[in-house]
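Here the complex is missing one protein chain, while the rest keep their positions.
In this document, chain identifiers A, B and C correspond to the written order of the chains, with residue numbering beginning at 1 in each.
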Amino acid sequence: MGYARPIRLGMVGGGAGAFIGDVHRIASRIDGDFDLIAGALSSTADRAQASGRALGLAPDRIYDDFKVMAMREARLKDGIEAVTIVTPNHMHFPAAREFLKRGIHVICDKPLSSNLRDAKKLLEAAEKSNALFVLTHNYTGYPMVRQAREMVSKGDIGDIRVVQAEYPQDWLTEAEELQDNKQAEWRTDPARSGVGGSIGDIGTHAFNLLSFVTGLETESLAADLQSFVPGRRLDDNAHTMLRFEGGARGMLWSSQVAPGNENALRLRVYGSKGGLEWAQEDPNYLWYTPFGEAKRLITRGGVAANSVAARVSRTPGGHPEGYLEGFANIYAEAAKAIRGRQAGQKTDPEVVYPTVYDGVRGVAFIEACVASSNRNAAWVKF
Amino acid sequence: MGYARPIRLGMVGGGAGAFIGDVHRIASRIDGDFDLIAGALSSTADRAQASGRALGLAPDRIYDDFKVMAMREARLKDGIEAVTIVTPNHMHFPAAREFLKRGIHVICDKPLSSNLRDAKKLLEAAEKSNALFVLTHNYTGYPMVRQAREMVSKGDIGDIRVVQAEYPQDWLTEAEELQDNKQAEWRTDPARSGVGGSIGDIGTHAFNLLSFVTGLETESLAADLQSFVPGRRLDDNAHTMLRFEGGARGMLWSSQVAPGNENALRLRVYGSKGGLEWAQEDPNYLWYTPFGEAKRLITRGGVAANSVAARVSRTPGGHPEGYLEGFANIYAEAAKAIRGRQAGQKTDPEVVYPTVYDGVRGVAFIEACVASSNRNAAWVKF
Amino acid sequence: MGYARPIRLGMVGGGAGAFIGDVHRIASRIDGDFDLIAGALSSTADRAQASGRALGLAPDRIYDDFKVMAMREARLKDGIEAVTIVTPNHMHFPAAREFLKRGIHVICDKPLSSNLRDAKKLLEAAEKSNALFVLTHNYTGYPMVRQAREMVSKGDIGDIRVVQAEYPQDWLTEAEELQDNKQAEWRTDPARSGVGGSIGDIGTHAFNLLSFVTGLETESLAADLQSFVPGRRLDDNAHTMLRFEGGARGMLWSSQVAPGNENALRLRVYGSKGGLEWAQEDPNYLWYTPFGEAKRLITRGGVAANSVAARVSRTPGGHPEGYLEGFANIYAEAAKAIRGRQAGQKTDPEVVYPTVYDGVRGVAFIEACVASSNRNAAWVKF
Partner (left out) sequence: MGYARPIRLGMVGGGAGAFIGDVHRIASRIDGDFDLIAGALSSTADRAQASGRALGLAPDRIYDDFKVMAMREARLKDGIEAVTIVTPNHMHFPAAREFLKRGIHVICDKPLSSNLRDAKKLLEAAEKSNALFVLTHNYTGYPMVRQAREMVSKGDIGDIRVVQAEYPQDWLTEAEELQDNKQAEWRTDPARSGVGGSIGDIGTHAFNLLSFVTGLETESLAADLQSFVPGRRLDDNAHTMLRFEGGARGMLWSSQVAPGNENALRLRVYGSKGGLEWAQEDPNYLWYTPFGEAKRLITRGGVAANSVAARVSRTPGGHPEGYLEGFANIYAEAAKAIRGRQAGQKTDPEVVYPTVYDGVRGVAFIEACVASSNRNAAWVKF
């Protein structure tokens, strides 16, 4: 990993205090593939400057307007080659568009946008651009998730019948958005987040994960969304039933009001020949249960890890990797794809990252859930 | 526990080879409260005799017709005082009726009956009778389930918002019913089981458990039932969304085609102040997660077990109790209720067991799930 | 199981309030193999009477002197055929002797005696007697322990190299013996317990378990015993290193002052080809780790359980069995052995229970540990 010249990176959003900005910066550094040299870290001039200086950016590479940044960086000889977008959801589209049209590769936080209209425009922009678009559905970066996907694809569990996905958290159990918690404020604000609350913030992750691992196409869904905390404007709990093409069925639960659950994304897949179970909070383990045999615990880096998992592992078994390493794998894949593109090569088929198409599907999922819930959880075609 | 004169017990069904017959017999013996002295263990004369003799029953107390047994035992001076019914579902009603009308207490396996019509007739029979009717929803006998119920009722987790119940198994992953497996045969046969497959056999357990612990009344439900194994006549997987009176919501999953799951009944309940999680396969543990505090692991017999749990525990913490002890607790409660009734006393309020009303609710649940599924998972009032 | 005429059983010790008395009574009842009809439950006449009556014993079968009981029961036509001895340790030998010499089978709690001298006399008495002597090292009754032993014996883990045994508890973390806790009083009293505290009460269990599973003979040991609670007269924590014949090595830790540990007996065995791990508090699971392959979780009653485990299981996988069922397996084996003896047959080789020889080894282990500790943890031949 790493060792080639680092790719020059910019960032939009992610000023001081934004959890996800730090995560992206660390993820971009782990393998030495990127060098953060410019940023529009805030749209407030003062905060933009303070955040940029704290990060050691050169003063003339600190912006408070992503459009200005895109224009100027595109003209600089040593301008950024890629940009990370970590703003609230509603700004993903306008920001991404500016960079894509100038040929600057975009690494964008999920969900793709705050509504399907923007998502489709962004898709169009991405298709027109020479630049790559990478969506950080970071949970697909975990080695054991990659292993599960490969095992499903090789038929290890037979034909898939049942998918159980869940993503409970508890941080919005009380009305955190009224307590001056910026994270809670924008994530419960339809203007900035879109129509989805828990279903948009984390339900999409679960949906993306199950699609990634199983390869199943969703045919229709029925969703029952709730806002349990008085005054909350978006759902904080969502129950969804899924029907997949080919006949498999699923359930998906997202919640931000389930006390005791920190970030408990979990996927279970059952087929005619076996099952697989994975939990994000213990990501180095994958349970594999071939029907009629003892359960097996596959460990990242361990004897039963396959080459697909090994490719995105940095340490041997028993040396746990976590959230940041999984996130860094998306950056590592992005770097490989960008370098391949720069070298005029076809992308290596083993390089895998979430694309703008996954992003559109994710926003469509959110809107379908809300539409279903508004119609008393009727089945909605996907 | 125990130490009073054992109650004279009979049994209908449960001949050699029937798993559940052995379970009831052990459960009835553990505390020394019952003495099995008569049985119509099979409707086939030869099997009835062989099974009865193997159990050490006196030859004149072995029957091959439960009606004859009910009539004769009711007349004997030392006739049975109670009877256990462990036949396939469709025989629960006719058998129970015979004993109830002769004042013999009935301990009956779940579900109450194979259809709601029979369930209601059985309810009527039970209401008319002097005898008690106890339904062996055995999972309510586990000490940590009792503890959870008490904690919910005392408000430890606040107002309930979300209930997640699941009961996956894997033993019907393949077409076991074609392999000369008697258990599989009758459980997948509508004539003997009723309209529910997995939803009737185990979904009712999950439904009973969540109702028992939370005290919530179900308002409506939407269910999506599947038969994944070719040729299977009843559902082997069921996805259900629940709405409770007062606004709480739930999901319930039952499956008999989820490889790696032996008998994985699990309940999670989340309220405005905390959460509770319990898994049947590790029944001595109860997770309690008060919002804003570290998770706590409450153990059966341990320092944080409450008096309700202690009342139905036989051993100290760290000496695991299991399925049979939980089952035996239903028998122990039945014995207390029967002795109280015999002594003309009011039933002690701390004595708790599943009743015919729970049984009717269970059958109504099965039929509502099937009705919903038949209408494309539309919401059905409960 | 069961179904033959119950064996007539008596009990010495185990009056009201004695935890272990209840455990033995339940264990003897689970399979219907024994019928408790006589008892010298206490040496205090009043308590003996009260306890006997509470258990429903006939008044003339209640004794306050085990010697009188042994003499009289031996003469009765329907006298007891077997007796359970659950007194404090120092009374095991005198009580057992009385019954053995009258041909009454003895089921005796562990450790065999409070000192090696008594143990050897008891051995002699057992060898002279026609009656059987069964020691309730109950943890050998667990199905997954039996499975482990069979796997070791078949060579599944190759040549054993390392054994890690531990048995921590926490109930004596404070000076419980000064708080009117009878259990704590006699277990910390050298006159009643012998020279071992934690090493005698629970260390012997761990030692018996490791010997049972591995089949290894202990060559020598070095032990470092401590009494952490001020004023305590026996060890409450013991660290032991073991050397086995053939070169394997082990560690054994027993403690009654390890907060958070209820009854955490645990055994891990590693050989040249694989490993096995088992924990008493989660007894339905056995980890098997063949070197170079994924870890496997073997479950009691599950697909990978062997016939040796199945033979002593009562329920299918996922229906957890616990401490009482494991204990009952010792009684079930005792019943089989007694019936075989009564029928004049050779004991079936699959019938396995701890014998007086195991008991002597256990007491020798205790004394060796104390001797080593007294000599600054020098190696002591075993």
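Here, contacts are C-beta pairs under 8 Å (C-beta built on N, C-alpha and C of every residue); 3 or more make two chains touch, one makes a residue touch a chain.
Just so it is clear, the structure is predicted and the values come from calculations on it, not from any experiment.
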Item to check | Touching residue (missing chain; options A:A148, A:A264, A:A335 or A:V360) | outcome: A:A264
Checklist entry - Of C:E73, C:D109 or C:D170, which one is in contact with the hidden chain? => result C:D170
Next on the checklist: Among A:S198, A:T240 or A:T299, which one touches the chain that has been omitted from the display?
Outcome noted: A:T299
Checklist entry - So which of A:D201, A:E321 or A:E367 would be touching the chain we can't see? => result A:E321
Item to check | Missing-chain contacts mapped onto chain B | outcome: 288, 292-299, 302-304
Item to check | Absent chain, residues of chain A that touch it | outcome: 3-5, 19, 22-23, 25-26, 29-32, 54-56, 169, 261-264, 280-284, 299, 301-302, 314-325
Item to check | Residues of chain C in contact with the chain not shown | outcome: 157, 161-162, 164, 166, 168, 170, 173-174, 222, 224, 226, 228, 237, 239, 241, 243, 247, 249-251, 253, 255, 257-261, 268, 270-275, 277, 287, 289-291, 295, 376-377, 379
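Going forward, only the chains that are shown with their structure count from here on.
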Checklist outcome for this item: Chain-centre distance (mean CA atoms) for chain A and chain B, in whole Å, is 43
Item to check | Computed distance of Cα centres, chain C from chain A, in Å | outcome: 55
Item to check | Contacts with 2+ other chains: residues of chain A | outcome: 295
